[in-house]
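Some notes on the structure that comes next.
Missing here: one protein chain of the complex. Every other protein chain is in place.
All chains are identified by letter, namely A and B, in their written order; residue positions are counted from 1 within each chain.
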Amino acid sequence: MAELKLMKGNEAFAEAAIRAGADGYFGYPITPQSEVIEYLMAERPENRTGMVVLQAESEVAAINMVYGGAGAGKKVLTSSSSPGISLKLEGISYLAGAELPAVILNVVRGGPGLGTIQPSQADYNQAVKGGGHGDYQLYVLAPASVQEMADFVEDAFDIAFKYRAPVLILSDGLIGQMMEKVYLKDQKPRWTDEEINKMSGDWATYGRTDGRERNIITSLDLKSEKMEERVHRLQAKYKQMEDEDLRFEEIQTEDADYIIMAYGSSARIAQKTVELAREKGIKVGILRPITLFPFPKKRLMEMTKQIKGILSVELNMGQMVDDIRLAVEHKIPVEHFGRTGGIIHTPEEILEALEEKIVKG
Amino acid sequence: MDIKDIIKPENQVYAKTKLMTDNELSYCPGCGHGTAHRLMMEVVDEMGIADKTVGVAPVGCSVLAYDFMNVDMQQAAHGRAPALATALNRLMPDKYVFTYQGDGDLAAIGTAETIHACNRGENILIVFINNGIYGMTGGQMAPTTLPNMKSSTSPHGRDVSTMGSPIKMTELISNLPGVYSVSRHAVHTPKHVRKTKKAFQKAFKDLELKKGLVFIEIVSNCNSGWKMRPVESNIWLEDNMLPFYELGDIKVDGKLIQK
Partner (left out) sequence: MAKIRGAIVVDTEKCKGCEVCVPACPTSVIDMSKEVNGKGYHFAYMANPDACTGCSNCAIVCPDGVISVFRVKVEE
């Protein structure tokens, strides 16, 4: 029976991590997500499940602790915000290259540089293009509520271990800080050594306690042919993610003439815009991607038969809009509206932009 | 007696441990890495803990250590091995976790990770191979390059006024309470090899006590980087490296050795 609580997004994420049976959290303070580690430290999950919580000396150290733990087949995670995620990108590229399952939360704040501490969605490109160096993708989940901040932890671990790949949860300062009702799942027990052996015994480095050949965790392949094989193997995973684990939500799209495409906080605000628009007789609906990679390319292309135009609403200067344009292959107009600097757009502003750029245009 | 009568299985007194794989070492002829690897694996083998040992390999010449050490190994990003080892130790406290790092890895890019793992007293063994140069990338200056020593990025000799003095990481971290044992060794002569093997034996045993971090520095040669023949480089090591990086125990059983 799920437990109902009123919680902050960051705290719900932390509590959900404990209940998902995570083995370890390694993090570093940065606004607006420090509540994740503060909650975990206060909660002392080592007494509840034996989960390790460690404040690392930097975001760089934290992502490498995640790499070490993931390499041993454990469920490990970290969290940070934009500048800290930039620091982690080398480690994230290594996680992808070494094919390690891990969960990383980015509670996005305004950037670039030190930026602001207020919400933003300006890390979209960084997230969906992998972020770090090399040919790889991250599976990216975008929560739009405190409930999803909690639910996506387990979902992320499931995906991470299904594919042996790192998963990024792309939240933002608004979702991280706001308080909402959340249903928390029952405690899932942490994996036993036997379960880890069964699930990951062919690759994880936990000591050869069952007499097997040694396992090696590495992303290095100096022979080009082997490297090519490795990269192709990664690409096959991403193709499978697109085929099997794409997630999106549609709100009032059945009769829509126009679509607002938005994720996270923008999607929440846009719901009010839809209400206001329909009062004025504008039939608009929302396509809310839940995964940003994989991206709902097929659905978008289908929609070009019905929809006259799409407004991409993002808390940035225009990032997801490019992916929408690619997906619809210029068949219909696609425009962007966004506020930046940590300023949140209002439903009325979005409606105005929709009318100006899409309905009239 | 004929040699054929001596070379019989029952007369064998030494062979390379099976915990070194049969792969040909990628190290230059004469490089101390090979010796250091073999000593560690010998000790792990003799203690019967291969199945409970996980090693973390660095970036540097020994990035391929996992091709040679026959235990579960993880390859770490440059400098980050102590972070990986921290997680391994915290998540699997009953395993023997070691890092094997070069001077750039441990004392340049990895300085923070080294110091903080030491400060937290992680129950791991850090093995620090110090040859005062960056071998893998072609012989550049390292934080441990000696004053006036030539390298590809200090072609006129290390000028301490602009490039800083060499860092003695080993002495630096020995002051941290989380560090249980610190010592400095060499592997270029049989006498040194025997002493270093004893040090590794104590090190792995010390991990069982769970009293803190164990740190072993091995001052080694890099004949390619130093542009010498192997035997010559070992003489240069004795004449130049060892007077600066003094061998011996620095901290034993949690107590600093008073000199």
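Side notes on the structure shown:
Quick note on the criterion: a residue touches a chain if its C-beta (ideal position, glycine included) is under 8 Å from a C-beta of that chain, and two chains touch if they have at least 3 such contacts.
Source: prediction; values computed, not measured.
The shown chains contacted by the absent chain are B, with contact judged over the whole complex.
Of B:K150, B:H188 or B:K251, it is B:H188 that touches the chain left out of the display. Touching residues on subunit B toward the chain that is not drawn are 1, 3, 5-8, 11-17, 20, 24-25, 27-35, 38, 187-190, 193-194, 197, 229-231, 234.
The working rule: only the chains that are shown with their structure count from here on.
Remark: subunit A and subunit B have CA centroids separated by 40 Å (rounded to whole angstrom). Of all residues in subunit B, those touching subunit A in their complex are 50-54, 56-57, 63-64, 66, 70-77, 80, 83-88, 90-92, 95, 112-113, 115-116. For subunit A in complex with subunit B, the residues that touch the partner chain are 23-24, 26, 52, 54, 56-58, 60-62, 64-69, 71-72, 74, 76, 90-91, 94, 98, 205-209, 211, 214-220.
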